[in-house]
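Shown here: the complex without one of its protein chains, the others still in place.
For chain A:
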């Protein structure tokens, strides 16, 4: 189980490097802190979805959602176009149930879960939803672990430069 998880993290790192470069080339420098934060988050989300090779709803929904945010960036738009079109047709045929009321704890929480998993609102089958959720959680964890490691670079090198002063 652990080696699979490491493979997930490695795949995420590879894709993140690509998406970071991709966005870096397509934005106008210099960026302010907020713009940079959004670019980091966006590249990270796209990388997470791209690392998931296979046809999960959450990964395609995430790419579709991210595609809207990169509307002004032609490079990103081109790369995401294919994935977005794949999901577009599904969105047109599935609609929210307008009569939904939260009658029980399970129902209410299931709806909440659907709102948290990308594309979750499109999934009607409970079993399918659970499988998508578990898959999504693994990749979400990998994303957090890798970003945490990179962010920790600051504290490591910070100590080094302090010693040299």
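To be clear about the criterion, a contact is a pair of C-beta atoms (placed from the backbone, for glycine too) under 8 Å apart; a residue touches a chain by one contact, two chains touch by 3 or more; residues count from 1.
The rule is short, and it goes like this: contacts and distances are computed from a predicted model.
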Exercise. Name the absent chain by its UniProt protein name; which of "Nuclear pore complex protein Nup85", "Pyruvate dehydrogenase E1 component subunit beta", "Transcription factor PRE5" or "rRNA-processing protein EBP2 homolog" is it?
Worked result: "Transcription factor PRE5"
Exercise. Since one chain has been left out of the picture, which residues of chain A touch it in the full complex?
Worked result: 1, 17, 20, 33-34, 36-41, 44-45, 103-107, 109-110, 112-113, 116-117, 126-127, 130, 133-134, 136-137, 140-141, 143-144, 147-148, 150-151, 153-154, 156-158, 160-161
